[in-house]
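As you look at this complex, bear in mind that one protein chain is not there, while each of the others sits in place.
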Amino acid sequence: MAKTFIADCKEGQAVTDFFLVRAREIRRRRNGEPFLSLVLGDRTGELPAVMWEGFEGAAAALREGDIVKVQAAVGTFQGEPQLQVQRIRAAAAEDGVDLEDFLPRSPRDPAEAVGALTAATGRLADPHLRALLEDLWADAAFVRAFGDAPAARTLHHAYLGGLAEHTASVVALCETIAGHYPGVDRDLLVASAILHDVGKLQELQWHGAFEYTDGGRLLGHIVQGALFVEERLKKYPDFPPTRRDQLLHIILCHHGELEWGSPVTPKTLEGLILHHVENLDGKVNQFRAFAREHRDPGRPAWTTYIRALERHLYLGPAEAEGGAGPAPPPAADP
Amino acid sequence: MAKTFIADCKEGQAVTDFFLVRAREIRRRRNGEPFLSLVLGDRTGELPAVMWEGFEGAAAALREGDIVKVQAAVGTFQGEPQLQVQRIRAAAAEDGVDLEDFLPRSPRDPAEAVGALTAATGRLADPHLRALLEDLWADAAFVRAFGDAPAARTLHHAYLGGLAEHTASVVALCETIAGHYPGVDRDLLVASAILHDVGKLQELQWHGAFEYTDGGRLLGHIVQGALFVEERLKKYPDFPPTRRDQLLHIILCHHGELEWGSPVTPKTLEGLILHHVENLDGKVNQFRAFAREHRDPGRPAWTTYIRALERHLYLGPAEAEGGAGPAPPPAADP
Amino acid sequence: MAKTFIADCKEGQAVTDFFLVRAREIRRRRNGEPFLSLVLGDRTGELPAVMWEGFEGAAAALREGDIVKVQAAVGTFQGEPQLQVQRIRAAAAEDGVDLEDFLPRSPRDPAEAVGALTAATGRLADPHLRALLEDLWADAAFVRAFGDAPAARTLHHAYLGGLAEHTASVVALCETIAGHYPGVDRDLLVASAILHDVGKLQELQWHGAFEYTDGGRLLGHIVQGALFVEERLKKYPDFPPTRRDQLLHIILCHHGELEWGSPVTPKTLEGLILHHVENLDGKVNQFRAFAREHRDPGRPAWTTYIRALERHLYLGPAEAEGGAGPAPPPAADP
Amino acid sequence: MAKTFIADCKEGQAVTDFFLVRAREIRRRRNGEPFLSLVLGDRTGELPAVMWEGFEGAAAALREGDIVKVQAAVGTFQGEPQLQVQRIRAAAAEDGVDLEDFLPRSPRDPAEAVGALTAATGRLADPHLRALLEDLWADAAFVRAFGDAPAARTLHHAYLGGLAEHTASVVALCETIAGHYPGVDRDLLVASAILHDVGKLQELQWHGAFEYTDGGRLLGHIVQGALFVEERLKKYPDFPPTRRDQLLHIILCHHGELEWGSPVTPKTLEGLILHHVENLDGKVNQFRAFAREHRDPGRPAWTTYIRALERHLYLGPAEAEGGAGPAPPPAADP
Amino acid sequence: MAKTFIADCKEGQAVTDFFLVRAREIRRRRNGEPFLSLVLGDRTGELPAVMWEGFEGAAAALREGDIVKVQAAVGTFQGEPQLQVQRIRAAAAEDGVDLEDFLPRSPRDPAEAVGALTAATGRLADPHLRALLEDLWADAAFVRAFGDAPAARTLHHAYLGGLAEHTASVVALCETIAGHYPGVDRDLLVASAILHDVGKLQELQWHGAFEYTDGGRLLGHIVQGALFVEERLKKYPDFPPTRRDQLLHIILCHHGELEWGSPVTPKTLEGLILHHVENLDGKVNQFRAFAREHRDPGRPAWTTYIRALERHLYLGPAEAEGGAGPAPPPAADP
Partner (left out) sequence: MAKTFIADCKEGQAVTDFFLVRAREIRRRRNGEPFLSLVLGDRTGELPAVMWEGFEGAAAALREGDIVKVQAAVGTFQGEPQLQVQRIRAAAAEDGVDLEDFLPRSPRDPAEAVGALTAATGRLADPHLRALLEDLWADAAFVRAFGDAPAARTLHHAYLGGLAEHTASVVALCETIAGHYPGVDRDLLVASAILHDVGKLQELQWHGAFEYTDGGRLLGHIVQGALFVEERLKKYPDFPPTRRDQLLHIILCHHGELEWGSPVTPKTLEGLILHHVENLDGKVNQFRAFAREHRDPGRPAWTTYIRALERHLYLGPAEAEGGAGPAPPPAADP
């Protein structure tokens, strides 16, 4: 039976399906009796939900990030849909739920993004860098993880496939820029672009909800990426030591400034370029996510005030008039 | 008679030609008698010069930035060439010296850069923006100044033609990026890229030596650019007010942060992109200038310590071995 | 019929009058039914209000900043008055409400403040600066807007007439200081003081609630002020260019530091003085507003902790004992 | 015999008089023999001086800050006067030199400034504050020190009498401002203004050259001022404790921010005002000193680049044309 | 009758005892009637409490920090105990409540900590420093206050006895370090360590709840400590002035940086060491308090995100498995 997606829930409808628990809280009625307040979601969006009674057993075990099966009616509250839950239970292995249904996902097919990166690898002239990368793309477990991973827990490209989308975008821009400026070591720039965020695979976990791993919190993706590349280099005793230093340097310096978490600042032209391109790509993605999620209803050419950026963003008059928007939501992707 | 360029001066040669005074100081011999110490240059480089006697009359009137005619011998001092000046006088109008011979100049032909900008203007679909810009390119005085101006007094693109070179580079990258990301207002981005540094024409003077004008110091090129565009917009009473605000916003925000001199931070996607692209282009040019001028002779894969960046720059092993360099000097341009 | 002001509402009273909607929210009772929660205000203060039923039609159209007519009883809640609303509708043009009744307003009569500025204009010896300013005071639309405008959306002088009050205060102090220090260009300082915040007229809107305009968010009052003055200067082809640069410089630098939004820092003695005086006047006004609004009831010699200032403010023992307070509320003004 | 002042030395003249050693260095001639290089000064200015031989005995004992008697000829070097010293010796007690002749001194008579402060004391209504201050002005040693002291080692009012000049200027402005804003505790503000920098008497020494004392370096004038006032308060067991806290608070907070050396930030209206007024007065004095000392000879409307302010200062066209200057040199005072 | 402690309250139990009011708020039921919501605590912990009716008289007079007598039942809300209050009144003097029962207290016996400090005093060789400190330990009122005081309102050692615990810990480490590094003035370091936070006695009040005094907010414990020591030094006219400056310097500089509230930075080896040791001790105590109070229930090897530190803290796998914890709660002390 086809899943009922959040985006399709309509008032008055009865729903029995699986959703991801994005928030969970016990609150209390005025009469002293508690009730369960949830936010349930899937890859198309999220809705508030309440369960007035009979939730004690289920609630004790529930965690944010769990997938649950609920039986509910779609009611309304303050003119917006709300799920009124009658029954709830945690999903079990035998339910065979497909994680992909529950998490936001890049509009770009990760296979396609990985294909673009493989193609860029094929355009490398440096045999050492090409061998290192071809070996990665031949590693099915790596490719699967790389295609699934988000690029961040929040901030930018924070959805499944975000890492591949971000990496492919950065690589494409770097290939252009390598031709734009003379004197750039094209192979070094492109190979570094492919590997710059590879430590995200160790830093993050993305099964159920996006979260840092213990190692991610203790070491961070920048150093985890360097350790990962160093480990893969063991296979290549002839890899030139200078090349290794240049490559590791760019991974380490890609945040650009010490206070942004890089232990060294860019000292090579390629490190400088990668930092700026990577920053631009993250900022553009972030702008588009904010534009999508924080439109000011009272002033539709603008977002509400975004504390993280200390500003309102201007979406322009076309936006205000419902014209062609800047950024389709990732989950609107068929 | 063909000019003798600094780059061609050889030991033992007698030289009688015009040079630009880049530094000027009276120093004293141990016996109490003063002598004149100069740095003389042209577009190909610079040399130290000394004049032991007879300089009193000439020296009183000399200023840094003047062009002088000298009669000198090319001697050596500590193994490096030095001009030993016998006679000196300020250049006069009737000497017909060509300023172009004395100032560093972009390796890119400004006419070619302006041509690229005119072509980009022709690709604008927005009739208002295109009209505004076509009017500029039809203004011969503007085109001449725009083709001559440096992009900065120091820091990056600090040579004649630097403004046109920098602007054309930024515009080319913006055209690429407008295609790379959906939802970008291509015309707004490209027009803003063309105009973003137009205030440099008011901020700087570049006749003799690069210096800020009074207005440049008091108002700065960011606001001078906005005032200039506002002035040109008077011709177009139908120019849409929102368009004007978007365009002025990008000029004002292009430094990206308040502490870098922008009175507003980027609030539009196009402003965000232009800031990052402009920053990248300036930083790449600056890297290449530092690499050219601060090579560490004792460690040729590196520059000396560059205080402005708080780091050494790494030029790579090819550099160290005299391989293909990253950045030909602008004056090496035929 | 005379308006019933918020400051005069007494428990048990029935009220039928116009108020400004300062906040608006739908909240829900425990039984699942929503109610309308409002903050209603006028120039004398504000009160919480609730409407238990029958609000759906009205609520949908209500916006913060609207003026509404309500029929309500003054009840109490937790010992403080609360409006219990029975009927509500938006004010219509034919109601002829007087905006002045609804917005906080400077205790200083704007006509008096503008008069003081006109008088200061008359004391200018420089014919160019005097002509420029006399032309402004002869412009009735300008004078009306200047007398009405607040000086800020929040922070300081955030009430109608605040701009004129702040400007007149700064001008008076500048006239004193011009006599206190030798070598000050008195005319330049006073004229700049009059014009320093003139861009607020473009940056803000103050009809209903104080908000930034689109142009205000995109350009900011500092540059808008410079553009405005430049526009007025077109009338005076003989205005000395140096004088124009000095004047624009002070408008641009009056925030004192790049990170506070000025694109240039003060480079003239008059810019330096204006920055400090303007800052002092804003800070004093802000202190008095905080003192009025954040008195700590448990410790009346102090305010509560003010996050924006990272401190508590000390109002002194007289305050604690109900003695003569430092700052009468602006609306208490007859 | 009348002293020959530096400002009066003319080429060819023989001079036998006392001067202050402002700098002292042994340098070497090319032939290996050392010579003594000095800067000699008095309250009217300074001149370079050289002593070619016979200086060994004298030089060993000389310190910067000493007063010496020299026999010299006024020669020229690079077109500027230079003292060619034949004999030199340290001044002795019996020479009866008057320190006043050697140190820069405020153009304002300290007795007049102290008189203004005494008068302001007499206008205080608060008997406790008035008693505390009257007791100070009755203390001849205090008055003498207060009238002599500079306000700083460098930066602003760094000349004899600078503390009294600065304090009197701040007090005069505070009296004006206390009338300008309602709700200001006038007596507290004025008394604090008088005492705010009293710790400079402990922090600095000014006999010979301006220098920090050991206590000044270890404790700083802000805390030294608080300790001094606390000590004087011992005489007044009835001084209200709250008044003492308010007074000490303003002394402690007058630098305005922790990073500027105040251990607390202003929490009272009077502390806020004093900080801003004191800052303004220091900055204006500093501007005038920089304007006097760093005029750019090649561009007389400007100073040279002033690293401490990260800017050039603009002195205006009148300055450039030799018109009425902004700030007469303090030593020009008769 | 033995006090019933919060830590011992069990569901269903009736409680009639004294507690400290840590928070107090009137909230409203949906039917419009208010109720009293409290947090009641003692030295073993705290519980939420509600009083549905009859609280009006009592509530008006209640303040945070008061001790009240309540008659209540221990119910549960959301699975956690909650006090349902039937009667409440403020404690009176004749109730003879023991403050010690209500405030968190250091696990270390203050008498023992003070004893350690007295012993360290006895090990001082410098007679001046030893006399100054012995006089303090002979002052019963001082010893009592020093043994009771917390070291801070929040942040670290924020419990009764915290000042003595922190001071004794810092002194012990300083005695070790004085032996570890040659050239340290042991007596100066140890005496300064004993006195470094003595100003906390003036800065804080700890009767009922921890709060800053008026003087504490206006002057701060750093300057209050210096004033206190200066006052005690009056007894010792022979105390060497240099010693006094060294001692006051360390008290003033112990926060290490101006922006952390020290008016001077460390200029002596002993000041440098004390700053680092004091900082370490505070940070370790703070880490342990955060670890105890912010364990993440969903990820027990970690705390939740701690905004003040901008990080999660890692408690390690032993913690996660309920192994030996890093820090026993202070109230667990018998």
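Residue numbering begins at 1 within each chain, and the chains themselves are lettered A, B, C, D and E in the order written.
Assume contacts are C-beta pairs under 8 Å (C-beta built on N, C-alpha and C of every residue); 3 or more make two chains touch, one makes a residue touch a chain.
Keep in mind the model is a prediction, meaning the values are calculated, not measured.
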So which of E:Thr121, E:Gln205 or E:Gln246 would be touching the chain we can't see? E:Gln246
Residue in contact with the excluded chain [from E:Arg27, E:Arg123 or E:His180]: E:His180
Tell me which residue among E:Thr4, E:Ser106, E:Ser169 or E:Ser262 touches the hidden chain in the full complex. E:Ser169
With the missing chain put back, which residues of chain E would touch it? List them for me. 169, 172-173, 176-177, 180-185, 242, 246, 249, 265, 267-269, 272-273, 276-277, 279-280, 283-284, 287-288, 291, 309-314, 316-317, 324-328
Just checking the interface: what residues of chain B touch the absent partner chain? 29-31, 77-79, 298, 301-302, 312, 314
What residue numbers in chain A mark contact with the hidden partner chain? 214-215, 217-220, 222-223, 226-227, 230, 242, 245-246, 248-249, 252, 258-264, 267-268
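Keep this in mind: only the chains that are shown with their structure count from here on.
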Averaged over CA atoms, how far is the centre of chain A from the centre of chain C? Could you give it in whole Å? 43
Shared-contact residues (touching 2 or more other chains) in chain B: 214, 217-218, 242, 246, 249, 267-268
